[in-house]
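The complex appears here without one of its protein chains, the remainder shown in place.
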Amino acid sequence: MIPFDFEYYRPDTPEEAVMLYDDLYKEGKNPLYYGGGTEIISFSRLYQLYPGAVIDIKGIPECNVLEQKNGYLVIGAALTLSQIQESNIFPLLIHCGGRVADHTIRDKITLGGNICAKIPYREAVLALLTCDADIMIQGTDGKKRVNIHEVFNQFLRINKGEFLLQVIINEKIARLPFASYKTTADGAVAYPQDKIGYPVVSGAGINKDGKLRVAVSGVCNYPVRLAEVDNALNDTGIPRFERINNAVEFFPIISDMEGSADYRTFVLKNILFDMMERLEYY
Amino acid sequence: MFSLQKKEFMDLNINGEKKSVVIRSADTLLDVLRNQLGLTGAKPSCKNGDCGACTVLIDGWPVKSCLMLAVEAVGHEITSIEGLKETAMQKTFIDCFAFQCGYCTSGFIMNCHGLSRIHPGADYGIIREWLQSNLCRCTGYEEITDAIKSVLDQNAALEQ
Partner (left out) sequence: METVGIGVSIPRKESPDKVTGLARYNTDFTSPGLLYAWMVTSIYAHANIKSINISDAIKISGVHAVITGDSYSLLCGPVIEDRPPLAKGKVRYFGEPVAVVVADSEEKAKEAAGKIMVEYEPLPVVNSIKGAIKKGSPLVHENLAFYKQVKPNEIFFKPGTNIVQHVKIRKGDLKKGWEQSEIVVEAEFSLPQSNHIAMEPRNVRAEIKGDGQVVINTSTQAPFDVQEMLAQYFNLDATRVIVHVPLVGGGFGGKTTAQLEIIAYLASKAVNGRPVKLIESREQDMTSSPCHLGLESKVKIGASRDGKIQAAQFTFIVDVGAYVDSGSKMTRAMAADCTGPYKIDNVRCDSYSVYTNHTYVTAFRGFGRLSYVFAIERTMEKLAFALGMDPLELRLINALKPGDTTPTLVGLNYSNIGNLSECLSRLKTLINWDEGVRTETGNYKVRSKGVSCLWKTSSSPPDATSGAIITINRDGTLNLNVGAVEIGPGTKTSLAQILAERLKMDANKIHVAMEVNTGVSPNHWKTVASMTNYMVGNAVLDAAEDLIHQILKIASIVLMCPPEVLEVGGGKVYMKEEPQISIDIKEIGNGYENPNGHSIGGQIIGRGNFIMHQLLPMDHATGRGRLGPAWAVGAQAVEVEFDTRNCTYKILKAATVIDAGKVLNPKCAKGVVMGGMCMGLGYGSREQNLYAQGGKRENPQLRTYHLMRFGENPEYIVDFVETPHVIGPYGMRGIAEHGIIGIPAALANALSVAAQVELNCTPLTPEVIWRTKKGESK
């Protein structure tokens, strides 16, 4: 139950959405783009957010596409994580996005919502970082396609009023062999499907042209892929354990109630080791 | 462009009927179902999406009604536990003793019912993934496992 009112809009076109944002912003209504809304609703209930208006992007056709085009996968920001999962279109994204919250909530959480959320983990981003995804952004001056590494640094750094329209991934990269793991704080992990709970470490990796690329959540307060880490892991001149030890040094590893920094380091090392095994990268 | 400024009459398609209700834009579907439509089968428990006691189906898919604005449900088919009539899932929950206090039961049944419709041949991995969305504090989950498996087996038998 949200103890205040806000205005709700569901525009039909991207252009309408950004113009609306601009107007609402000027009126001082502190508008928010709204995807699945799960975070906006739960944060508003606890007074951690006070939007004066929300702009639901689920009515915009471009945000609902799911297609293979010219060697690229195009995934609309308003698709739910469940829809993506059922489509079977991008296995690594299915793995990473498929362990956010729980199955029923993934029927509501959208891809765009997860990428732009405040929660530190945002595991869908891991797939995009490892696969060098492009993202399509809608602004008042039109659409622009940029590489995720240009705009994602701890969070998606786009201008006020802009919003995420689509994610675009090179199909070849999306089909590469991958490794994906999540560890939670709980003791009883009976099946790999048991993934409810915030991650101590959640990691995704691919082997592209004989080079390992790794992105992780839970380790820091944001999903991250670091060039230094990739370089250290790919430094094949030295033994594997040493590479892993070198790589983890680059993360500012956090401590919280889900796990202390030294425990997270321990788990991260095991996960990196498992990834290398899985991707036959020695 | 569809919009709702503050509070308006809106039509909700609930359990196959069209109902006109006053919706405040910030109202969750859970609150509207319970407070305005008297459909109290969906239960408030965590109101934070963590427990699944308020699960309903939207176009056949389970959704936690505490994390959905009522206005978002406009134009979609909402099914609450009150919309299920003598389904195999309900009967099997009784036969399997799949509840004790019953407070989580509506949510579990809705999720199970949705699952049995969307993935009638679901294996245990899918069952597990779907049902981990709901918490039960009374049972040890064994009877609920029996119930969903039993209904899916009945589905499979019907197929053949």
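For reference, chains read A and B in written order, and residue numbers begin at 1 within each chain.
Quick note on the criterion: a residue touches a chain if its C-beta (ideal position, glycine included) is under 8 Å from a C-beta of that chain, and two chains touch if they have at least 3 such contacts.
Everything quoted here is computed from the prediction, not taken from an experiment.
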item: Option touching the unshown chain, where B:Ser25, B:Ser65, B:Ser116 or B:Gln132 are the choices; value: B:Gln132
item: Hidden-chain contact residue, picked from the options A:Gln166, A:Thr183 or A:Asn207; value: A:Thr183
item: Residue in contact with the excluded chain [from B:Ser25, B:Ser80 or B:Ser150]; value: B:Ser80
item: Hidden-chain contact residue, picked from the options B:Ser3, B:Asn48 or B:Asn155; value: B:Asn48
item: Contact footprint on chain B, counting only the chain that is left out; value: 34-35, 39-48, 50-51, 53, 80-82, 84, 90-91, 93-95, 97, 99-106, 109, 127-128, 131-132, 134-145
item: Chain A residues that touch the omitted chain in the full complex; value: 1-4, 46-47, 183-191, 193-194, 196-198, 200, 257-260, 263, 266-267, 270
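Simple rule for what comes next: only the chains that are shown with their structure count from here on.
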item: Parts of chain B lying in touch with chain A, wherever the complex brings them together; value: 1-7, 24-28, 31, 47-49, 52, 55, 58, 61-64, 66-69, 71-72, 111, 125, 128-130, 132-134
item: Chain B-touching residues of chain A, taken from the complex the two chains share; value: 1-2, 4-12, 16, 20, 36-38, 41-42, 44-45, 54, 56, 58-59, 82, 101-105, 107-108, 191, 193-194, 196
